[in-house]
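Below: one structure, written as structure tokens.
Heads up, one of the protein chains got dropped from this complex, but the rest are sitting where they should.
Residue numbering begins at 1 within each chain, and the chains themselves are lettered A and B in the order written.
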Amino acid sequence: MTILHLLDLIGVGVFAVSGALAAGRKHLDLFGVVVIALVTAIGGGTIRDVLLDRHPIFWISNTAYLAVILAATALTIVWVRVREPPFAALPVADALGLALFAISGAQIAERMVLPSTVVVMMGTITGVAGGMIRDVLTNDIPLVLRKGTLYASTAIVGIAVYLMLRSAGVTPNLSSALGMLTVIVLRFTSIIWGLSLPVFKVEEAESRKQ
Amino acid sequence: MTILHLLDLIGVGVFAVSGALAAGRKHLDLFGVVVIALVTAIGGGTIRDVLLDRHPIFWISNTAYLAVILAATALTIVWVRVREPPFAALPVADALGLALFAISGAQIAERMVLPSTVVVMMGTITGVAGGMIRDVLTNDIPLVLRKGTLYASTAIVGIAVYLMLRSAGVTPNLSSALGMLTVIVLRFTSIIWGLSLPVFKVEEAESRKQ
Partner (left out) sequence: MTILHLLDLIGVGVFAVSGALAAGRKHLDLFGVVVIALVTAIGGGTIRDVLLDRHPIFWISNTAYLAVILAATALTIVWVRVREPPFAALPVADALGLALFAISGAQIAERMVLPSTVVVMMGTITGVAGGMIRDVLTNDIPLVLRKGTLYASTAIVGIAVYLMLRSAGVTPNLSSALGMLTVIVLRFTSIIWGLSLPVFKVEEAESRKQ
């Protein structure tokens, strides 16, 4: 319980840092930086809670999340003034955050006895929706939708591993750990080897274009 | 009951195809294609259910919707590899989907005994919000907001026809059928004759520009 909660807070902090750095790249003002850090960190879990009608929403019932986000954002701003942005550490932290959010989001849906497809969707939404809102607000096509390294797909596979282990009778803790490990290993394999999903291209004949 | 549900599944499948094709035009990867197909197909109904506090949300309580969307997306991807994309069939299918979603969304709000303005809004949201999220995620100004053929307006008129027939004592089934027919006929009339709503232009004097 306390370990999962601690991991969750780490995930929120990590995503806040990645959101703050993304906002800095777009030269937003300080309020913009806080907003982007907030939506990146709590966006996915908030959509999950609204869709599943879980109230009060996680960051309303426990304000430690907001405190962690504000502290992480402030630290990022101060850090960048005096040192190089932690770009090298970011993919590691982000993979950890993705793994944590995907599995914890899936567990929440699983405890509500929902079908597997919905469990996979909720875990994936928890892991990637915050980053999607961040990209929409900074006026980009969300990174996770574009060709790149495997990202959301690693969350889906990790959740599937978790669900299979659970249905095979493995304990929740071990299943969670192995599910998260799957996400992290797949994510790094994909970054190192440059793996990506195929792109779907639809070319319209010139004459058909609007 | 079963006919309305079948029509609803057809509407979901049709919108998934249109979402998948839109994602293909933007050269998204396979995960991106599935996400855009999903939000296009279930986005409007999901916002309606959240606003009306209807839980569990339609695709959580009935996973046939997700299955239809995944199948429609897979079929679209395979189809485009071997044949021309079904651009000619798409407007027909899309008009059908719009008509189905607008009237079924309005009926849901009507059964909750809400005011007519709210019923019209919920039907319109169900019909057009999925496409709007699709356009925002692929970084466009939503198509339904821009000058073009009549789209959302046909849904509004169809819902109004439905509501007037209902208040005149016509049976729900006949009112629904005539409401949907109104949407479809108006949509095709608008496509064939190039009808559109007037554009609202505000020109700022140069000196006033920020």
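FYI, a residue touches a chain if its C-beta (ideal position, glycine included) is under 8 Å from a C-beta of that chain, and two chains touch if they have at least 3 such contacts.
Because the structure is predicted, anything quoted here is derived from the model rather than measured.
The chain not shown here is touched by just one of A:L4, A:I57 or A:L178, and that residue is A:I57. Contact with the chain that does not appear here is found for just one residue of A:A72, A:L137, A:L150 or A:V202, A:L137.
Checked against the hidden chain, the listed residues A:L7, A:L21, A:I125 or A:V202 yield one contact partner: A:L21.
For chain B, the residues touching the chain absent from view are 50-53, 114-115, 117-118, 121, 132, 136, 139-142, 144-148, 151-153, 196-202, 204, 208. Remark: the residues of chain A touching the chain excluded from display are 20-21, 23-33, 35-36, 46, 50, 53, 55-57, 59-60, 63, 66-67, 77, 80, 85, 87, 136-139.
Heads up, the rule we're going with is that only the chains that are shown with their structure count from here on.
Centres computed as Cα averages put chain A at a distance of 29 Å from chain B.
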